[in-house]
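Excluded from the complex is one protein chain; the other protein chains are retained at their positions.
Labels for the chains are A and B, by order of writing; each one numbers its residues from 1.
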Amino acid sequence: MDLAFVLQVIISAILMGGVFALIAVGLSIIWGVMEFVNFAHGDFMMLAMYLTLGFFTILGIVPILSLPLTAIILFFLGVGTYQLLIKPVLKGPMVAQIVVTFGLLLFMRNMGLVAFTANFRSLPAEATSVGGLFSGLMNFHGAFIPKTKLVAFVLSLVFIILIDQFFKRTNTGMALRATAQDRKASELVGINVGRMYQLSWGLGVLCVGVGGVLLSTFHYIYPEVGLVFTLFSFIIVTLGGFGSIWGAFVGGLVVGFADVLGGVVLAPAYKFAVAFTIFVLVLVWRPQGLFGGGQS
Amino acid sequence: MKRYHYVMTMIGLFFLLFPILFKNPFFHHVVFMLFLYAILAEAWNVIGGYAGQLSFGHALYFGVSAYISTFLFVRFHVSPWIGLILGVLAAAMVGFLVGLPFFRLKGHYFAIGTIGVTEAIRAIIKEWQLIGGAVGIYIPLIPSSFVDFQWSSRIPYYYIGLAFVVSAVYANYKVENSKLGYYLRAIKMNESAALSLGINPLKYKEIAMIISCGFTGIAGVLYAQYTLYVHPDSVMAMSISIDMAIMALVGGAGTILGPIIGAAILIPLNEILKVYIGETGSLHIAIYGVIVMIVAIFQPLGIIVYLEQILRKPVGKGLKE
Partner (left out) sequence: MDILEIEGLTKRFGGLLANNEISFCVKQGEMLGLIGPNGAGKTTLFNCITGVYRINSGTVRFEGHEIHGAPTYEICHRGIARTFQLIQVFADMTALDNVAVGALLRTNDLGKAQRKALSYLEQLNLVDRQRIFAKNLTLVDRKKLELARALATEPKLLLLDEVASGLNPSEVVEFIRVVREINASGITIVMIEHVMEAVMNIAQRIVVLDGGRMIGEGSPQEIVSDPHVIEAYLGEGYHA
């Protein structure tokens, strides 16, 4: 085992982890503000991936340019989903609240199968290379890093920082954090909690959408890709704490490592079991995650 | 009162005579699957409906039981009836163990936890060559035998299934009208008040879990003996866990007959969708998803609420959340 190999593994894990983290942050936002878990989370990501593919193959727009478009579409999709599906079900029993997103999962995933078939697709190289700028591999002390992955990671990181700053520095961000901490108190100081819920869905789905766009530059695109990433997101958010953005980042790195190392060290199927076992242990031992806090 | 009993009796007679009235084996198959899911939905209802612990990993107990009876039969030629008892015991025990750390979690947390446990164990079973790994175990086709729980005709399976459905419904009836049922409702409504009245939440949730997982285990063995093939993606699939909960919800979670009504609506509906829309492209599942969303939003208390109005008889105490 030489340095280059180890370096390759580590860098690969970090790059993957960053993108995983962004995907998970979306789940974390909705969970943090509303204490609601969207089981169709990954299916929005799947949608973003197909949108990216469509923008390129049909309209010729490269992902780096179609990203803002996809982001906006997904933001409104998130808001729309909240208004249409989530808001009415909040007054009902918990079982309905959970089942409604399962229904959404079934709908989105299978409509995906109907519309796109189960074939695995990928973005052609021209889409991601941006005129040769990002094509090929970068050599870092013997470790070979695909430039597209590097770009995806950097953009993920930028986005996470933006989201984090939004929450910390803007009034709306503060209002969201207040709602996450204590719903009743927020209402009492005049925060429109319904609006906050709407916004959290918009932002959450936007994040998972952007994550999906970035993921599509180096990952296969197929209708069932959503579920795996939903489960991954659960693990990441549980590790990092429901509602904590940097916690999700750390969680993403951990899962990124587990994914890459798992493929290297253990049989691929076991890594799933290991990841879930860790997840279950953390959930039981510290339900608020390693960093997160819940409703007071 | 009288109208309700009349309807129940007619329905009972209908299912009792169904195989005689309708000779089409496809119909027998559909109704058998209905029975299977009715047992599952009723089983889920005990822990998800009455106790309010929303498990989305119940396929685990289905699979554990199916694997145990199948393994014992294929390897050691143990009668699947004994396998049934052992499978049920194993399923109940696994459920008990899962409950110990997880019952302190509520709502979404508990749901995610149960999904995680089942997915983890399913991933492990896929690697476990002793019980067939990802390929699973085939039960050899043998001449019809009661002891070996196998028949060439569907009819014995039908009646055995019907018998277990009745017992599952009866179990729900007993749970609802017992100390356990009252305590579970109390815990669900206000756990701190329940504590102050001497109720130990973990104890009663575990009792409910054992009953729930036990019946899930019964369905597991039934399924194994009917399809003669168990593998991780058939007996531990997430879709089984989700469907159990969906059917209980659609029919009416927390009521005696709600789950069975949910199964009675969704299983035939699914078959009809398959016929009219075709199985290509999974459009029928997408539509199923839409129906689920609609019911969850517009009548989360379940279809049973409408039936209640028609029959003008309250069908259980757990209707209000």
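Everything that follows uses one rule, which is that a contact is a pair of C-beta atoms (placed from the backbone, for glycine too) under 8 Å apart; a residue touches a chain by one contact, two chains touch by 3 or more.
Since the structure is predicted, the reported quantities are computational estimates derived from the model, not experimental observations.
Listed by label, the shown chains that the missing chain touches in the whole complex are B.
For the chain left out of this panel, the touching residue among B:Val7, B:Val78, B:Ala186 or B:Ile294 is B:Ala186. When the full complex is taken into account, the listed residue touching the unshown chain is B:Leu195, out of B:Ile11, B:Val135, B:Ala163 or B:Leu195. Mapped onto chain B, the interface with the missing chain covers residues 177-179, 182-183, 185-186, 189-190, 192-201, 317, 320-321.
Simple rule for what comes next: only the chains that are shown with their structure count from here on.
Averaging C-alpha coordinates per chain places the centre of chain A 33 Å away from that of chain B. Taken together, the chain B residues at the contact with chain A in this complex read 48-49, 52, 54, 56, 101-102, 104-105, 107-109, 111-113, 115-117, 119-121, 123-124, 126-127, 242, 245-246, 248-249, 253, 281-283, 285-286, 288-293, 296-298, 300-301, 321.
On chain A, the positions that touch chain B within their shared complex are 31, 35-37, 85, 88-89, 92-100, 102-111, 113-114, 117, 231, 234-235, 238, 267, 269-270, 272-273, 276-277, 279-280, 283-284, 287.
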